[in-house]
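Of the protein chains in this complex, one is absent; all others appear in place.
Letters are used for the chains, namely A, B and C, taken in the order the chains are written, and counting of residues starts over at 1 for each.
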Amino acid sequence: MEQLPKWADLIVVPLVGLILAFSLSMLMVFATGHDPMDALSLMVKGALGSTYGWGYTLYYATNFIFTGLAVAVAFHASLFNIGGEGQAAIGGLGVALVCLFIPWPHWTIALVAATAAAGLFGALWALIPAYLQAKRGSHIVITTIMFNFIAASLLNYVLVNKLRPKGSMDPATAKFPEPAHLPSLGDMLNAVGIPFAKGTPANVTLVVALVACIFVYYLIWRTRLGYQLRAFGKSQPAAVYAGINPVKITIITMMISGALAGLMAINNVMGEAERLILGSVEGAGFIGIAVALMGRSHPLGILFAALLFGALYQGGAELGLWTSIPRELVIVIQALVILFTGALDNMVRSMVAKVLVRPKRAEA
Amino acid sequence: MDYLTILQILDSALRLATPLLFACLAGLFSERAGIFDIGLEGKMLIAAFFSAATAYSTGSVWLGMLAGVAASLVLSGIHGLASITFRGNQLISGVAINFLASGLTVLIGLSWFKLGGQTPALQGDARFQGIDLPFAEALSGVPVFGPLYSEVLSGHTFLVYIALLCVPLTWYVLFRTRFGLRLRAVGENPAAVDTAGISVVGLRYAAVAICGVLCGLAGAYLATGLGASFVKEMTAGRGYIALAALIFAKWRPWYALYATFLFGLLEAISNRYPSLDLGFITLPSQFMQALPYILTVVILAGFVGKATPPRAGGEPYVKER
Amino acid sequence: MTTAPAIELKGISKAFGPVQANKDISIRVMPGTIHGIIGENGAGKSTLMSILYGFYKADKGEIYISGEKVSIPDSQAAIAAGIGMVFQHFKLVENFTVLENVILGAEDGALLAPSLRKARKDLAALAAEYELNVDPDALIQDIGVGMQQRVEILKALYRQADILILDEPTGVLTPAEADQLFRILHRLKDEGKTIILITHKLREIMEATDTVSVMRRGEMTATVKTSETSPQALAELMVGRKVLLRVDKSPAQPGEKVLEVENLKVVDSKGVVRIKGISFEVRAGEILGIAGVAGNGQSELLEVLGGMRNGTGTIRVNGQDLDLTGKFSDARSRRKRGIAHVPEDRQREGLIMDFKAWENTAFGYDDDEAYQTGLLMNNAAIREDAEGKIERFDVRPANADLEAKSFSGGNQQKLVLAREIERDPDLLLVGQPTRGVDIGAIEFIHQQIVALRDKGKAILLVSVELEEILSLSDRIAVIFDGQLMGERLPAETDEKELGLMMAGMTGEDT
Partner (left out) sequence: DPAIIFDLGGKFDKSFNEAAYNGATRWAEETGGKFAEVELQSDAQREQALRRFAEAGSNPIVMAGFAFGNALGEVAGDYPDTSFVIIDMVVDAPNVRSVVFNEHEGSYLVGYMAAQTSKTNTVGFIGGMDIPLIRKFACGYAQGAKAANPDTKVLSNMTGTTGAAWNDPVKGGELTRAQISQGADVVYAAAGGTGLGVLQTAADEGILSIGVDSNQNYLHPGKVLTSMLKRVDNAVYNAMKDGPGLETGFNVMGLANEGVGYSLDENNADLISDDLKATVDAVAAKIISGDITVHDYMSDESCPSLTF
């Protein structure tokens, strides 16, 4: 494969991939009888052209950061955690219990407690698959898929039969009390004099997500645990040689992964909906897989990938609001973005290399 | 539970297992050749759509089936391009294919049929009809076996029998033919295949193509055999269950049959008993819904040992860097 | 010259990215001869042969077989041209049977059964003809490396190769196995087949080849008749300086008992008894060599001592019992007790191939105080430490930021050795320290081990290389079938006696 300068690899290749994905998508818009340029500018403007758009983009991105980090941490230990969906859902249950049944004096304390609960619940939901993988060799991919379904049923039971306020149609908990409401990004920025649209769902959880990115970076590359889990992920016999306990490391890694997925709940449950509704994860657990893979399991990469997907979501919503382009177009765009920047990146790379490297050779 | 009930549950289990079995065997071919495929779901979905759409437009379920297989093959081609030719990440490619199918089916469905992404209901020759096996009627009187034959085995659509036939066929191809030997080898050690003078790329594309065909049949069965139209997202996670069954089956054809049948059986049981009154406690419906998944975990933990995937699985074959 | 050379390469060049692996190489090999190729690690030997076999494509150059120009775009073409190759790292499918591996790619017809039947017959014939007995129905993963190599040779013969390339074939063989290999090679030669033999062992070159080529840094530096050269001369051509071919060491001065093993038993996960109650001791300042054919329990012995496996019996280090089954029966606890371990398989166990060299120097010792700053690891300290080790152990290239996999085997081994020896352990466990390592590096590695001994440390050496055992050990114990067959002093024994003991004859029988 051609050698590319690092800057080209990091910037040009993903960019060309994105351009390819969007070109194809716009072709599709055109084929369905709409104006591609209009659609594109509507999406970009809708997602990034105003603080209002950013308020939504960042909200979705926050979700994806958490689930992306969750998948990435497990990946580093060679564990494929497909259970983000269920862990995030159960994390939501933790948040709901903490917010509903304990009277908090102030959101800051509530946030700390909810963070702990979301993490703990998510971690516990990952514990059984982790234990089974470590002790019984039950494949983590199957067990985490199964636990997604089980989580959905459990939540359905809890919301339909237990936590739903009497007489409410909605399979959802009651609204959390006022002190457990998180300040939105708009409120916070306006308070320090930066104008930002109000009424958007991005909230203080974004800060937690950024902290989580930094935390994961340090965890993976700067702590002993991270060192050990990466070593375990690369070679299990070597890990045994080094005295790393496979059972322990599998369980700890999966619990951290589950906890990160669970943390998503402070964004969507506590920050946005302010109550727990059924199906609140909305596929973010699966998007997290794509985000982690595209971000090459690095927090910085995940941050960008999450932003990209967040922008796609919000841009797609604007498209849905102002045009009759079906909302499924956004799914297709997502698919193409994943395909060209994630799976066919080598194809894009060799295309870029043809343009960048050839002339240089001719010079030499 | 009387005998008839058991038979009815088995009958239902067989129907429910069929799409899983196709998909599971599809994954088996692909993964045995070293190409992981979490895009089974997407390929089934797009096949379901195109088979229903074509069957509706042409009135022929056979053409529909072919169209479904062709559509699934196109996605297989993309997966092959990404993971074989361009040595991309197989998981990412699979995820992309699932999204692609989920979006495209509705998008195309909307513009063709204006029915919200659904296809019109299929009738007559546009769908598969049940086939009564020979002597089903005559044998039904025979005690025990008779009803088993006539109730459970007989009366399914063509594709159910094809799926069942695919099991010994897969076994035979994998373990008794040259192609199968090479296919298994390329999933274990592609360098061995390469140095033996066989094209790794060619073999892997062949495997991915077979995977496409089988997923195509799975999708066609959903839309034109079990159902009678395409409904968006109608695969409802069956591709993932098939993947789980594949691991469960340790990448072996006969085990694949058992694993998928077990999934079908558990689902059939929970369909039959939406909530279960045990006398002292009534299990809520949500518990019964989750039961197949809970039991899977229990079985996995208790009875199935470690499953070792094909050694070269998931890794692109790179000989020079 | 009357006959055309069996193989003639003209001006072959090959680059992997920035690395020029082969530079304008030309070579002629006459039919019916054994041609040796030697060269340091990374000199480009394997690359050249892989090009001949169609595994890699040359950037430039021409290939002639029996005087005719051929193009070899892939291995299929090489096989058709009558070339067979036994790779340094075998290309076998581990969970296939021998028979299946042999027919892979050379099947007759679409169904397997006839192919298998024919191959079974042909294999029996080949086995009889060349003493290449293998169980055709055994799984590759269940047979030893010696057997696996036979399968590779059978593969080539089954395809009726006239030209056989062997890349470091004896790296993993016992002396007896190696001897047998050379008998086979000679027989093949007598039948008119042409053989190219890559090896690091000068003795093999001297004993087996007719002509020999020396490679250095991608270039062919010399081709000579074997009868007209000497090991010393070849070694100099190879390394570019004078090398010591014998280990230079003073007599041992054994001190206190450091390691005492009593009645150690090991049962593996399948329930097979791998070690059947052995006892021995190692004193400070001495090297105990354990000789034995691979698979007789020496790996398990190292693993138990290194904490990677449980066992029963008693093991004392510096007079204190080791935990063999419980909570402290792990590698980390062993290290805390002053045991360092250079494992037999550096790539699978000793190193994380995807980690940078500097990360690998902390492998197993990541809990060292010196590597921590508060909650975090002190990467700067680890890196500094690594750079020192790389310099002192002459790891090349001296770049701590390279991943372990981009070092050659010899340099990988130096990395492991530097990490373990510089811990200044009371007891050093060493498994196969020079497997597949070139002469220059072997010399260095041996010196380091002896130096540690001279510091008064105890060393347990496990090796299948009798030459290594004989030249490095102060005492030699022979292991066979999980039992110790007896002890010898190197001065009072020889390869022949040890070889017999390794085959299960007790000292008394000999």
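As a convention for this text, a residue touches a chain if its C-beta (ideal position, glycine included) is under 8 Å from a C-beta of that chain, and two chains touch if they have at least 3 such contacts.
Remember, it's a predicted structure, so these values are computed and weren't measured experimentally.
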Visible contact partners (per top-of-document touch definition) of the missing chain: A, B
Identified contact with the non-displayed chain, of B:Gln8, B:Thr85, B:Ser140 or B:Ser199: B:Gln8
Among A:His76, A:His139, A:Arg164 or A:Arg349, residue touching the chain not depicted: A:Arg164
Hidden-chain contact residue, picked from the options A:Asp9, A:Asp187 or A:Glu282: A:Glu282
Where the unshown chain meets chain B, residue by residue: 4-5, 8, 11-12, 15-16, 19, 115-118, 121, 222, 226-229, 231-234, 236-237, 267-268, 271-272, 274-275, 282, 284-286, 289-290
Absent chain, residues of chain A that touch it: 56, 59-60, 149, 152-153, 155-156, 160, 164, 166-171, 175, 199-201, 268, 272-273, 275, 277-280, 282, 313, 316-317, 320-321, 324, 326-327, 330
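Keep this in mind: only the chains that are shown with their structure count from here on.
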Chain-chain pair with the highest tally of contacting C-beta pairs: A-B
Approximate Å spacing (C-alpha centroids) for the pair chain B, chain C: 46
Separation of mean Cα positions, chain B and chain A [Å, integer]: 29
Intercentroid distance (Cα basis), chain C paired with chain A, Å: 46
Per-residue multi-chain contacts in chain B, two or more chains: 321
Multi-partner residues of chain A (each touching 2 or more other chains): none
Interface residues, chain C side, partner chain B - complex: 16-17, 53-56, 74-79, 85, 87, 91-96, 100-101, 103-107, 109-113, 115, 155
Contact set on chain A toward chain C in their complex: 3, 218, 222-224, 227-228, 230-231, 234-235, 237-238, 240-245
Residue numbers on chain A that touch chain B, as the complex places them: 1, 28, 32, 80, 82, 128, 132, 136-139, 141-143, 145-147, 149-150, 152-154, 156-157, 160-161, 286, 289-290, 293-294, 326, 328-336, 338-339, 342-347, 350
